[in-house]
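Note that one protein chain of the assembly has been removed; the remaining protein chains are unaltered in position.
The chains carry the letters A and B, assigned in the order they are written, with residues numbered from 1 in each.
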Amino acid sequence: MKKRGLLAALLAVIMILTAGCSSEGKSSTPVGSQNSNAPSIGKTSEGGDIIIGTLLDTSASMAAAGKATVWGADYAVKEINDAGGINGRKLKIIHYDVKGDPNESITAYNRLVDQDKAVAVVGPGLSNIGIALAPVAEDKKVPIVSHFMDERATTNEKTKAAWKYIYLAEPSCNQQAEAIAAYSVEKLNVKTVAILYDSSNAYSTTHAIPYQKYVESKGVKVVASESFTSDAKDYKAQLTKIISTKPDAIFVPAYAQQNALAYKQARELGYTGLIIGNNTYSAPFNTLVQGTPISNLFFIYNVDFQSANTKFLGDAYKSANGTDPLPNVAFGYDNVKIIANALKLAKNPNDSVEVNSLIETKTTAVKTSSGPITIDPTTHRPSGMGVFIAKWDESGKKISLLDYYKS
Amino acid sequence: MNVTFLIQQLINGLSRGAVYALIAVGFALIFSVLKFSNFGHGGLISVSAFAGYFFAGVLKFNPVVSVILSAVVGALLGVLLDFIAFKNLRKHKSPSIYYFVSSITAGILFMNVLTIFFGTTFYSIPPFFSQPTINLGNIIIAKLDATIFIVCSVLLAAVMLVINKTSLGLALRAVSMDADTAKLMGMNSNAVVTFTFLIAGMLAGVSGIFLGANFTVDPFIGNMVAKGFIASVVGGLGSLPGSIAGALMLGVIEVILTTACGDIITPALIFVFMLIFLLIRPQGISGKFIQEKA
Partner (left out) sequence: MSSFLLSLITFSAITVIGVVSIFPLTGLTGLFSFGQAAYMAIGAYVAGICAVQLNMTVIPCILIGVLTAGLVSIIIGIPTLKLRTDYFALISMCLGEAITAILRKFSTVTGGAGGLSNIPNYVGTTAIVISAIVIIAIVACFKNSSFGRMSLAIKNDELAAKSFGINVYSHKLKVYLFTSMIAGYCGGLYAFYIRFIDPSMFGWTKSSEWVIFLFFGGINSLTGSVISAILLSVLPEFLRFATEARIVMYSILILLVINFRPQGLLGEYELSLESIKKLFHKSKKLQGGGNNGTT
């Protein structure tokens, strides 16, 4: 009766899982039920560790970015603890891999809140997950700080107000796209432009749309708009179409790997005009296009690892890992610093509701690796945070900053 | 819409097709000998791409040496894949569907192991050619694409030679028809099958480094094996030359559809195309296909 035994064991496991299902009894329990939840008022006593968590993709296609964020977050936590912690209490960080999957993210978020009693969470910089998590965070009342640039992750489209428990710590894709659109028009004198974007990636489409809107409003003609999907690697068909329309510039806002392929293939096909990009053209873009000289390329640059604010982080990453840092290292670091700022100001840092309202109202000129960050309480996005416009030198060794645009 | 534009797009289509063909050859080999779709081939391609990076990017060997070494790595991996995913299924005489499912899982496994070790950054293989393109007036041909096409044809010819003209190939064909009878005839069926995986792995090794060189190296590059699957079917399951033709056709059709209708809707159109094609000509381009029972 081995099979019966196995079956019984499995059923027992299931029953144990359901046994925790006590009396709440409410028949419709939406994600993160509103009734049964209490904000995580700490069961930890005075002086115990303060717990925060991260939800990042460290095993699927965005693993490189996710792992970099984890590293940056850990570095910030260590730095804070070395300097005495949060008013004498140690900060503890728990990392969960979410595979880039919204289901996993929701489950892991609930786990951080219910089981680990985290008081704030660093989220993954993936917009679709941000959008899925926003209502959950509102139910569970544990704030999420992250770099999902899609404005819908921070703004509730129906009510037009900010989702209450979620924050963006870098300029949104609208702001970034408009910044480089402005640069294209004002400084690069672009008269005709083509767009090549990733139609399967919200990050890309949410750059392409505001860029197009902005340049068209300034009288620039969009002569072609082509797309590819994330899993495709050959864009020559699309590029040939684009090049035949002879645009002054091609705007390519995708992820680093695709940007590199698009750049290489465009140059291979003989396009010598301008190529304009979003914020994923810093390292490792330069290594990925090795063999193709980098010229006539202008892109958004959030994190200047050579700047005074950020150099320590970049150098530390390089000596620890041997490779150049991704911008996500800074994002991870910054998110933790913003959370820590609120924790330090809180009367009860285990009360996630209080922590949330402090993130909302008291994130003013918080010192991060990206400079001082101030979060606008009405939008839950940073105000006055700008982006650089940058370019590489021909050999792809050094980035020079050309301009700075603030929103 | 001038002639140069059309010719360039045709070349683009053939370039894509050449890449697919490289994948399809290894895939079709397993299908024709072992009668199942080996999605683990994608895992082999991914690992080989990293091997290619190691040889060409880290050790800085020249391209030819790197390709050969990657082929060796691929061959060994092919045997490993057989060992972990298929050997036991053969012992149990499981229906071919199990091989398929096992192969998908093995592919996922390989790619995720890569993510563990290499998932912190992106890698690129140093370019094989200092001047990447051949320019004929306004028509651009990428040297790497042309090389892929040539390599693919050479490999195809070599594999066809082995299958049709050597005694080993005879053993392969015998086992593909009926593994049990082949055993009765005194052949070591198991060894023959493992040898098939060795060759398929070698093909994956070559595919991997070329794909890595063309498209930069990442753990999930092997997911392109789905194109190899489509190409093999269009070409006629079980026919290796057919799979190459199928791959080229697929590449060209993709480019035509992208040019005419835009890339977003192209998968839907490919679906319709595949449906019509399979209904009208199920034996594929080559006209040869493996018979299901009656």
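Please note the rule applied: contacts are C-beta pairs under 8 Å (C-beta built on N, C-alpha and C of every residue); 3 or more make two chains touch, one makes a residue touch a chain.
From a predicted model like this one, the values you see are computed outputs, not experimental measurements.
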Displayed chains contacting the withheld chain: A, B
Residue, one of B:L6, B:I97, B:I134 or B:M177, that touches the chain absent here: B:I97
Contact partner of the left-out chain, one of A:R152, A:K191, A:K213 or A:K344: A:R152
Those residues of chain A which, in the complete complex, touch the missing chain: 3-4, 6-7, 10-11, 14-15, 17-25, 27-33, 36-37, 58-59, 95-97, 99, 102-104, 106-107, 110-111, 113-115, 127-128, 131-132, 135, 139-140, 150, 152, 156-158, 198-202, 204-206
Residues of chain B (touch criterion as defined above) contacting the omitted chain: 37, 84-85, 87-89, 92, 94, 97-98, 100-102, 104-106, 108-109, 112-113, 115-116, 119, 226, 229-230, 233, 237, 264-268, 270-272, 274-275, 278-279, 282, 292-294
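Following the convention adopted for this analysis, only the chains that are shown with their structure count from here on.
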Interchain centroid distance [CA atoms averaged], chain A/chain B, Å: 35
Residue ranges of chain A in contact with chain B within the complex: 58-61, 63-64, 67-68, 199, 226-229, 231-234, 236-238, 240-241, 244, 256-257, 260-261, 268-270, 284, 287-292, 321, 323-324, 326
Residues of chain B that touch chain A when the two form their complex: 5, 8-9, 12-13, 15-16, 19, 112, 115-116, 119-124, 126-127, 130, 132-133, 135, 138, 140, 142, 214-216, 218-221, 223-224, 254-255, 258-259, 262-264, 267
